[in-house]
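Excluded from the complex is one protein chain; the other protein chains are retained at their positions.
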């Protein structure tokens, strides 16, 4: 089993006909994802990469019964795309787009919450359920089916961990990149709760970074004796100078929370195993799940 | 028993220190209503008519644990007062104010709905649970405790019916004036459902008027064999000339609904007893509940 | 508050909604000047009512001479009871298609609703009934307004997808205009697609919420009662008054009660001369003012005052009635029904002044119809 996404998930792509949308739709299909529809306003009725294109998400959902969407539209239009998906009855929205204005996201997130829909991202690599399906941009070849859940705020570091684990013979259930923006959909806490309830997941790797206090909240609210599975934690940005901004506003250090020290301490206090490097993360995870998964890599 | 309001209800008055607020608070107290607090921003800490005054509804609710509020503030500020009450955790809001701009009310009503709070009004006379408590402006002396529920869109016609019934020895459980504005809180359907579930109410008088289609909806959705209690219906405005309407938008939206004929027909079809005059309403109600209630008038 | 076509178009223009160039003319000569400046024009009667076209209130003029003739014919016409005092002269459009775009408050949904149809023009109501699917609706969340994807969806549902880029800003501006003016109804009909591919509002309607007038004190709308001196006077007195065609002057508090009083008068064989609601909490002066207004109507043969006080107090009503009777020297029978808040004090005051109030509305209606009939004999 896995969380959020499975082989049977019917996937829509918003911005299908764009450059990024096209490239990654091909990759998703190559991974086995059931891409049932695309949306590009004004191109309804055509077919792109063998996928039927609709003018609106409402129409696409009505016809294709898509449940999950991947959003690859440019930043000025991405928040609107998120809300369109939520209003049309999509259950899981994965927004890859980077650079969405924060006020747009604040509104879109409130909208999504009102609609009772799950949002992953924005500015995230998406998610993969190893060996089953992928929505987003995580490279196909690094994933391997197994028993480790991954949740991460950093896109590229997620790939490092997945690859490291796969190479060590330690496969994954689902790998979720929740995104690095200040205003996000699913938080660490929410994804960790899903892993907690997933029978197939035997250990969880959690990759945080400086800024915000989602890691602290997850440590306090979810991780701990009741969690019942080993959590291996890692925080990047430990040597970042305080106060300087590092790319995403997500890395702005605010008050006493948000520092690497505060996050590491909270994770330790909650009983997570905290590591210094990705190599250590891999080693600790392999140790935690006992022996390497026997499933073949793909 | 009764609906919505009882002797034990803790009542707040917004606009307590104003002319109307003062006059009707005295009347409400005279009827036995437990007025526990008033709100007048800037007058917090004082006492008016023996009632402690607060600056904000949040503070008033925290201290007084008020559950019901009566709003007597001027129209330009009334929608804000409604939302303040909803946000502060008031369970039932009764807005007497007349002349609130419709866009203000459209927003306030959406706010109240989101908060899961009941709103009666605006532009309504409020409600009385006979012999127990009153919020609003229905004259005290006309009510008499008994077994008839009243729900009405017209303020003054409500009084006619209450007085007519009381004089015929036929008392009431609760009399609710839902208000005559185009944008309202509780509809006929919602109040009728409450009466349906109220063991003490043995018959319901429903006073509608031309415009909108709340009466039609109530007839279709709530009244009927499942209702289990006699409904005596009356529609005012049967001889009113058709309105001078500008444009087509209204007609596109409401089509043929809203006329007295459409409402009377819907009520008849649902099995309600439809009357031509208030005197007939009284006679039909007395007949429906069998014999006059034996409770003393008050 | 309603507006004339040219007033609506001024607001459209200010809100960024394209309208044809035009000029107002009060005389045929002004129409000639407009035609000289604008070329071929449509000359349109400015009255606060629909159906002008069918009534002959809209004519095309290709030349200044034609404009003079057309304007002469239209100015001075009476359309649905309104005398035409002004015509709007605007550049004639080469129209290839006509759409409908409107906004109103949907009282059942309790939300603003945008309405778009590819089949615009005069017959939109028929379209709504015969081809409901040709009318696309969007109920906007009152806090969020119409969101970009909702507007896109509305346009595609109306079958106007290819015009999406042009239509979306139109719709957004219409909504913004409605919000900023507290519009109960706002319509662009027809919304015309011209030969050069542009969209233009060739006719428009706007009605503003009277309750929100305090936010728009600088707005001046069409005076839609200027042909009825009593309605105009009632407006000045801030009374809710509608002229009817009977002979019993009716004054009451609350729309439902007044409507019911009209019904009762009719049941008793009379007909009301008017609807007059003094509202909630009226003071003696308001009652006085209302009586003065009704008494000035030569059609009125009897007056019925029906008050059931909640927020309105019986003593105030009684004082108003007594003062007015004394000041006005009423010559028609006056019947008062008074009950509710401060009923006892009010009734006592009336009794002292020689007026015996009735206790039920039916009785009062019966009496006033009888007395008026006797007085007319």
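Letters A, B and C mark the chains as written, and numbering starts fresh at 1 in each.
The rule is simple: a contact is a pair of C-beta atoms (placed from the backbone, for glycine too) under 8 Å apart; a residue touches a chain by one contact, two chains touch by 3 or more.
Bear in mind the structure is a predicted one, so any value in this text is a computation, not a measurement.
Asker: Tell me which of A:67, A:132 or A:214 is the one touching the absent chain.
Answerer: The one listed residue touching the chain not shown is A:214.
Asker: Residues on subunit B that touch the omitted chain in the whole complex?
Answerer: Per the touch rule, subunit B residues meeting the hidden chain are 41-42, 44, 55-59, 77, 80-81, 83-84, 87, 111.
Asker: Give me the subunit C residues in contact with the hidden chain, please.
Answerer: Considering the whole complex, subunit C reaches the absent chain at 143-144.
Asker: Can you name the residues of subunit A that touch the chain not displayed here?
Answerer: Those residues of subunit A that touch the unshown chain are 20, 24, 27, 75-76, 96, 98-104, 106-107, 109-111, 125, 136-139, 142, 152-157, 159-160, 163, 180, 182-184, 207, 209-214, 217, 236-241, 244-251, 254, 276-279.
Heads up, the rule we're going with is that only the chains that are shown with their structure count from here on.
Asker: Give the chains in contact with both subunit A and subunit B, ordered by label.
Answerer: Shared contacts of subunit A and subunit B: C.
Asker: Using the touch rule from the top, work out which pair, A-C or B-C, shares more C-beta pairs.
Answerer: B-C
Asker: Using mean CA coordinates as chain centres, what's the gap between subunit A and subunit B in Å?
Answerer: Subunit A and subunit B have C-alpha centres separated by 50 Å.
Asker: So what's the Cα centroid distance for subunit B and subunit C, whole Å?
Answerer: Averaging C-alpha atoms per chain gives centres 28 Å apart.
Asker: Give the residues of subunit B touching no fewer than two other chains, as numbers and ranges.
Answerer: None at all.
Asker: Any chance you could list the residues of subunit C touching two or more other chains?
Answerer: Expected reply: no residues.
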